[in-house]
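Data block below; observations after.
The complex is shown incomplete by one protein chain, all other protein chains being positioned as in the whole.
Right after this comes chain A.
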Amino acid sequence: MAYTFSFPEEVLEHVFSFIESEKDRSAISLVCKSWYEIERWCRRRVFVGNCYAVSPVMVIKRFPELRSIALKGKPHFADFNLVPEGWGGYVCPWIAAMACALPCLEEIRLKRMVITDESLELVAKSFKNFKVLVLTSCEGFTTDGLAAIAANCRNLKELDLQESEVEDLSGHWLSHFPDSYTSLVSLNISCLGNEVSLSALERLLGRCPNLQTLRLNRAVPLDRLPNLLSRCPQLVELGTGVYSTELRPEVFSNLEAAFSGCKQLKSLSGFWDVLPSYLPAVYPICSRLTSLNLSYATIQTYDLIKLISQCRNLLRLWVLDYIEDAGLYALAASCKDLRELRVFPSDPFGLDPNVALTEQGLVSVSEGCPKLQSVLYFCRQMSNAALYTIARNRPNLTRFRLCIIEPRTPDYITREPLDSGFGAIVEHCKDLQRLSLSGLLTDRVFEYIGTYGKKLEMLSVAFAGESDLGLHHVLSGCDNLRKLEIRDCPFGDKALLANAAKLETMRSLWMSSCSVSYGACKLLGQKMPRLNVEVIDERGPPDSRPISCPVEKLYIYRSIAGPRLDMPGFVWTMEDDSSLRLESSR
């Protein structure tokens, strides 16, 4: 017996407005047709993990009242230059479509996308209430585009250019913020090469009382920093510019006073070219810090220890491997609340180790920091024993990315593969969501991952495995896998074809320098119409080589938008059966 039990739409809408998580919203929309309709009219925020998975028109049609959109473009390996220039990720069609149809749009967040000055100008002029622009690892624009944003977006709150590649034509773009503009809350220009107009910056900071985040670029001199900080003592997050200047006592005391004057300051970054003598200026505020990014700071262990041991409330630390095992030991002793640690290599291409950083440092932190969840660690040696210890100490790890710098490095004690060590990690850390492998690894490690990595969502693999069985284990075993990226592994056609259906449950698969044949790609494209199978090959059309020849790079992603139309000459999308039938009927 069915009965209709309907609230007025307004009531449902009101209830739905408390649901913010995208997953929950999607679940709501699947309940019934009327809920789908109500939900779509009140959805304000959408996250598109792959800009080619859906078309802008589709998104706008379904969610006509969007206020906030987040888009991701290039595959993650683009960060390491594995995706050739010009591959795609153009945001222009999205901006053009939204400019017409979503005049109330307030927020645009992009990651690894290409955005031009024209698009920025369109954003600046089309959205009257535009508030948030976050461009993470984007490219294709210049400071002229920023000037347009500054000049026109009266209600802008957030301008974040994190790690983007901006053609820096002039520092004057900042002066385009009109004198009447006062709503800035967050500004991140740390990626810009040239100096911005400091006087304009000072005036801007002075008239924006809600400013909380300020990430300066390297070009801002240290002796100007106190002046800037005095204009915004309410700052919560600060990225300094270059952290050295002539050694002068008054500069030091001004700096120290300026830092102390920012009573809310919790996060520090920047620290390019650190002059150690200026570090103590930060000491008075160390106990308040929760986040510290010293990944550009070329300071020694001793100075690092002195600094870090005062940061008792640190939650997140990014640092160079100058910290060494000794520094990590001190970190483990002082920072009991630590959640995230990233240790970057100071000399990634050097033959020999330049610092005394080994697996021991990570083991110490795993022992001393009970809340540690997220690890990114570059080192030159590792052992299965260390990995077991880390796994047993920290079953609460959710992100574990280990990069042993030399590919295929075995356990340095036993000379064996690191299969069982990583196996221990996936077995003990039951909530592991993200894993990056390195070192000498056979198919065995993938067996462990497939068996235990049930919550794993993202896996990065390089120079590992022996056969298709490895890939098969992962594709068949990891129930929650969304993103898989593989390079230089001997994986071929079999596992891929045997697990074709799995690919539709994932966001994307990247394989480069593997052994997947063109024939397999064609077949996959043919049989799976809801997958875009992109062959990326700079050697020329794959048709010019035998069908069994392996492709250079392969990017497979699910999509309801069909093959994209903006591919460069070195990318081929494998056609599916329906389009082939069309071809033959012409």
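Following the convention adopted for this analysis, a contact is a pair of C-beta atoms (placed from the backbone, for glycine too) under 8 Å apart; a residue touches a chain by one contact, two chains touch by 3 or more; residues count from 1.
In this text, contacts and distances are computed from a predicted model.
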Protein that the absent chain corresponds to, by UniProt name, given "enoyl-CoA hydratase", "Auxin-induced protein", "Phosphatidylinositol glycan, class K" or "Serine/threonine-protein phosphatase 2A 55 kDa regulatory subunit B": "Auxin-induced protein"
Omitted-chain contact residue, chosen from A:Cys100, A:Leu351 or A:Leu565: A:Leu351
Candidate in contact with the missing chain, chosen from A:Arg218, A:Arg316, A:Lys483 or A:Arg507: A:Arg218
Chain not shown: contacting residue from A:Phe16, A:Phe378, A:Tyr557 or A:Phe570: A:Phe378
Candidates A:Thr116, A:Ser197 or A:Gln310 - the one touching the absent chain: A:Ser197
On chain A, residues whose C-beta touches the chain left out of the figure: 77, 79-82, 163, 171-172, 191, 193-195, 197-199, 218-221, 241-242, 244-247, 272-273, 275-277, 295-296, 298-300, 302-303, 320, 322, 344-355, 378, 380-381, 384-385, 388, 403-410, 412, 414-417, 419-421, 423-424, 427, 436, 440, 442-444, 447-448, 451, 460, 462, 465-469, 472, 476, 487-488, 490, 492-495, 497-498, 500, 515, 517, 519-520, 523, 527, 539, 545-546, 548-550
